[in-house]
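Every protein chain of the complex appears in place save one, which is left out.
Let's turn to chain A:
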Amino acid sequence: MKSIVVTVGMELQRMIKDRYFLCFSLLMPFIFYILFTYINRGAAVDGIEFDYYFLISMTCYSLVVTSVQTFGIQIMYDRMQTWMDYLFTHPLTPSQYFISRIITQLLLNTLIVSLFFLVVNAWKQFDRPLEEWIMTSLWLLAGSILFLTIGILIAQSRKVETASVTANIVVLGLAILGGLWMPLQTFPNWVQMIGEWLPSYLFARGAWTIASGEGIEIFNIIILTCYFLVLFIGAMILQYRQRS
């Protein structure tokens, strides 16, 4: 337990200084938010004011980027650069290390959600109850675990270049086709049909339905759970193969 606490502390120190994280996970979604809410000022999507709808979209986008790209590529680098081998000569097992990394990432995800919600709400003054903020935050944090498994899958690549390209394609695909950059309704029908089945869309949809007062659909939870199980089992198989 002590090893996990110490490793989480170290990883947090490391991540907070990571320019990639600061730029792509915090700064870029925030700039997108300012830009898109300015262009679409006064608009609404599915009965939700665009400023709030897009706050959910950009928070989801930031969580996807951090979990898939930053987390996945960093694990890949650590593995390639013998850092992990060195670490495991100390009182830290591979499972303790991965648990520490996942806890760190969940803490960072909490930081992202809190930062976006607090800063944007202070600016836009949304009239929404505290329970809704809490419910939405918990949904986003729980859902982000699914994207961490995608990050772990990408980290199994044999080359850093392959991992980097794959992560970029996956993140862009999930963000654009999942309706995180623009509402899915603005796309042609066939794109919408694909997008509706993507985990990024289902992830954000859970938060949007909380905002519209409908609550999270069971179907949404089932599909996301299936995605999680398939990806998690896939990641474990790949990890086992790589070790053996």
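One rule holds in what follows: contacts are C-beta pairs under 8 Å (C-beta built on N, C-alpha and C of every residue); 3 or more make two chains touch, one makes a residue touch a chain; residues count from 1.
In this text, contacts and distances are computed from a predicted model.
Q: Can you work out the missing subunit's protein name as recorded in UniProt? Choose among "Ion-translocating oxidoreductase complex subunit C", "PhnD/SsuA/transferrin family substrate-binding protein", "Ferritin-like domain-containing protein" or "ABC transporter domain-containing protein".
A: UniProt protein name of the non-displayed chain: "ABC transporter domain-containing protein".
Q: Looking at A:Glu49, A:Asp78, A:Glu132 or A:Glu196, which residue reaches the missing chain?
A: Of the listed residues, the one touching the omitted chain is A:Asp78.
Q: Tell me where the left-out chain touches chain A, residue by residue.
A: 2-3, 6-7, 9-10, 13-14, 17-18, 78, 81-83, 85-86, 88-92
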